[in-house]
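This report concerns only the one structure given below.
With one protein chain held back, the other chains of the complex are shown just where they sit.
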Amino acid sequence: MFSRHDFRGGVFLPSSKASPASLAIQDFPAPARVFVPFAQSPDDSMRILVAEGERVKLGQMLSEPLNGTGVPSHAPASGTVVSIAPHAHPCGVALPAAEIETDGINDDTRINLLSTAWPDSPPDDLVALVQSAGIVGSGSMSGSAHAQFQRARTAGIDTLIVNAVECEPFTGVDQRMLIEHANQVLIGAAIVARITGAKNTCIAVAGKRPGVMSALQKARTEGDLKSVTIVKARTRYPQGNERVLCTTITKREIPAGQSIVDVGCLIISPTIALAVHEVVTSGQPFVRCVVSVAGPGVARPAVLRVPIGTSIRALLEYCQADFSRMKKVLVGGPLSGSSIADLDAPVTKTTSAIVALTRAFPGERSHACISCSMCMRVCPMHLVPAVIAKHVERNRIAEAAEWNVHACIACGCCAYVCPSRINLVHYMRLGASLAPAPTHAPSARTARAAKPAASPVAEPDAGPSENAQVTA
Amino acid sequence: MSREPVTTTPSAPSQPTAQAAELLHMSVGPHLRHSDTVAGTMLSVAAALVPALVASVAFFGIKSAVLVAASVASCVLTEWLILWLLIKRPRAIADCSAVATGLLLAFTLPPGLPVWMAVLASVFAVGVVKMPFGGLGGNFLNPAMAGRVFLMVCYPAALHAFVSPASGSMCGLPPETLDLLAGKIDGVAGATPLAAFNMITTALSSPEMLDEQNFHIMDFQDALVPMFLGRTGGCIGETSALALIVGAAFLWYRRVIGFKIPATYLTTMLVLSWLFNGTGSLVTTEAFIVPVYHILGGGVLLGALFMATDPVTSPVTPFGKILFGTGCGVLTFLFRKVGGHVEGVAYAIVLMNLTVPLINRFTCPRAYGTRRRRAKGVLA
Partner (left out) sequence: MFRVLRSNSNEAAEIVRDALVRGVFSENPLLVCATGLCPALAISTTLPRGFTLGAAMTVALACSNALISMLRAWIPASVRIPCHLVVIAAVVTVVDILLRSSLPGMSDSLGIYIPLIAVNCVVLERGNVFASRNTVFHSVVDGCVVGIGFCLPLCLIAGVREIVGSGSLAGIALLPAYPGIEIVVIAPGGFLALGFAIGIVNFVKAHRRHRA
C-alpha cells in the first residue's frame, strides 16, 4: 500500500520557509476587468460566440473550438464584454481575448449534467462533458484533457497516476488541494479512471508534507475509495515530471518521440481531477484556478482561487509584491517555469504558480566546462549534457543527436548544478530543435490509438495484453 | 449568437502598457542556481591542501612555504599574462584554477629545490600544457603532474636531493635499524623510505641475501608511523599521509572529488603490491606490511587523492572513473617495480590522462528510453 519510490539523478532543491502548501486557499474576488483569452496557444483556432457590448453570465461559453482537440473558454464572472482584441498572454504573444467588465452579480449558467450518475454513464458522454467544461492540463501534461483521455482510452492504459508531487520551492498548489479537497480529487480521479479504463489508480505524493497523508487517508476511508494506492515519492526535483514519475512508479521508460500513453499510463494533476469532479457532479465549467503567489519578491505569499483572466499584476499587488526589487516574474516553478515580460498578462487555465524573484540568474559570465560531470550525475534522463552542449555550440548537430539530445526533458537540473554557469538547457533545446526528430517504430498502443474511434462503446479488452515493458 | 469562424492568429508581441514600467529579466530556465562555482571548487582544493602545507612547514621549515608561494605566484602570473596579452580575457583569472595548479605542483617538489626550478616548472605547466589547449577545461594532461614530469626529465638529480626533516631521520627508522641496513646495503642513509625500501626488497630477492636471516622486513614497521604522520623525508606534500587524508575527506564532503578514482587506485596498488610482495608468500605479516609501505611511501596518496581526481583530465562517466583508477594503479606499480625511477606516480597519471578521451567514448551511460549504448563519435 505504501511504497517508497525513487529515480536516479535529480537535485534536492532548498524548500522555501513558508511553502505555499501550508497556506489555506483563499478566494480572490474577480477584479473590475478580466481579460479572458479565447485560445490556449497561438495554434488553436476558435469560433468566438460573443460580441462587444453583450452581457455574459458566469460560466457562459465565450468561444468554441473548431477542431476536435480544442476546448471552449467560459466567462469567469458575469459582466459586459467591453472589447474583443489581442491582449497580453503569458506565452509572450498577444492573443485575442475578451475584456469583460465585471458587475459582481455572478448569475451563473451550468453545463447540462448527464442523465445517469457517473459510474453508470458511458465514457463517451463523460468525455464530451469534460470537453464542454474546457479542462486543460498544465506543465508536462499540457493539452486539452479530453483529448488526452480519448487517446488513453483508445490506446488502452492500465495505470492512472494523480501527480501531487511538487518539488520546486515556491510551489505547492497541488498539495494544498489535496489537504483541502482530497475527497473531490479522489472522486475526480475515479471518474477519469472510468473514462480511460484504467485498472489501477494511484496518487503520488511527495515525501514529507504534513497534512497531506492524513487528508488522503481520511478521504479514502470515508469515500470508500480503497482501490486508490497512495505512493510516497522522494521530494527530489524533477520527480513531478511526467516521464520521471512514470518511470518511478511503474518502472517503464518512455522513449523520446513517444508519449506516456504508449506505455500504458496516464498522469493527471489534482487540478484536472478536481475540475472533472466539479463538472460531472455540478456542471461547473473550468473558470477558476488555484494559483500560488510566492517568492522573495512577495511579502505576503498566498494561495488564491483566482478567476481566469485576472491580471498577474493584480495578484502580485494583493500579495504585497515589492515591484522595485522584483527582477523576474515566473509563471510556473523556478526551474521549470518561464519568465514573463508583461505583468498585465492574465492568469490562464494552465497557471498554477507565480514566482517573483529578486535575483536574476544567470547573472555572471559562464566559464569553460571543467568536465566535473555534475550535470551527468543529476540528469534524470541519464544524458551527458556537457558533451551535448559542446557539440551544439560547435554546430555538430548530428553528434548531438547521437548523444540522445531528444531525450532531454528540459528540467534544468544540469544548468542548476553547473559550476561554470553554462546555460546547458539552452543548448539542449537548441540541439533538440535542430536535430531531426527521432524515428521509432510506433508501439502497438499508438497504432490502435491512430485508428479512428469506431463505435461509441469502448473496446472492453483494450487493456494491456502486451508486455508493459518499453521497447526501444 | 454565433458569428463566422474567426481564426485566432498570433500578432506582434504585446507592448507593455503605460503603467507597466518595470524592467523584468527574461531568460530560459532554470531560474535558480546552485551555489557551487568554479572558483569555489578551486579554492576548496586549495583549502584542502592547507593541512598538508602546515605539516610540511612544521617538518621542513620555512623553505617549503617559500617554494609553494613561488610556484603559486608564477602559475598565476603566467596565466594572467597569457590571458591578458593573447586571449584578451584577463578576468578569466578569477576562476582560481592557477592557484590550485601552483599548489599541487609545489606539493610534488622536494623542499630543498631551487626556487627558479619551481618557477620554470610552473611556466611550463601553465604556458605549455594548459593555455595553448584552451585554458581551463582544455588541458589534456594534469598541469601539475606535467610540470613534475618536466622537472623529472630536465633535472632528475635535483628532484631526488631530499632534505631530512627537522625531527626524525630521513627514513623514519630508528638508528639501530639504520646501522643494520647500512651494513648490508650501501646508500641507505639519506634516501627516502621508499628508496630504501626498494633497495632492500631488490637486494633481498637475491639468493645470497636471503640466506642471511639477520635482517627482516619487520624491522621496517617502525617506520610506518612516521611515514603516516609525516616525519620522514620526501616531497612537500607527500610526507604526511594524515594531513592528505584529512584534506581529501573535506573535498569529498564538498562533492569536489568522488571516491571512485582514489578508491580504485589505492585498492589496485594494495592488491598488486600484496600479490607481488617479494617476500615469497602471501599470508605472512610481512606480506601485509609491504602493501602499506607502497601506499604510504612516495606520492601515491597525493596522486590518488588530488592529482588523479582532477575533473578536467579524468573520465566523466562512472565506469570510466573505475577504469582510470585501476589503470593508474597498475601503471604506478609497474613503474615502481620494473622501471628505473623510484617514483612511478607522475608518469602513470600522465599516461592515463592521455587515454581519457578514449575511455569517455567507450563508457558512456545508457540514456533513458534507449536500449543501445551510443557507440560512435568522439568526446568533444
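We just call them A and B in the order they show up, numbering each chain from 1.
Everything below uses one rule, namely that contacts are C-beta pairs under 8 Å (C-beta built on N, C-alpha and C of every residue); 3 or more make two chains touch, one makes a residue touch a chain.
As the structure is a computational prediction, the values presented were derived from the model and not from experiment.
Note that the undisplayed chain, when the full complex is considered, contacts B. Annotation: of B:L23, B:I62, B:V153 or B:V338, B:V153 touches the absent chain (contact as defined above).
When the missing chain is restored to the complex, the residue among B:L81, B:L120, B:V292 or B:L351 that touches it is B:L120.
One of B:V115, B:V128 or B:L351 touches the chain omitted from the figure, and that residue is B:V128.
Within chain B, the residues in touch with the undisplayed chain are 120, 128, 132, 150, 153-155.
The working rule: only the chains that are shown with their structure count from here on.
Chain A meets chain B in the complex at residues 11, 13, 38-39, 42, 44-49, 51, 66, 86-89, 92-96, 169, 243, 247, 253-256, 258, 313, 323, 326-330, 334-345, 355, 357, 360-362, 367-374, 376, 380-384, 386-387, 390-391, 394, 396, 399, 402-404, 407, 410, 412-413, 415-417, 419-421, 423, 425-426, 429, 470-472. Listed in rising order, the residues of chain B touching chain A in the complex are 1-14, 16-17, 20, 22, 24-34, 36-38, 40-41, 92, 95, 97, 134-138, 255, 311-312, 314, 316-317, 364-372, 374, 376-377, 379-380.
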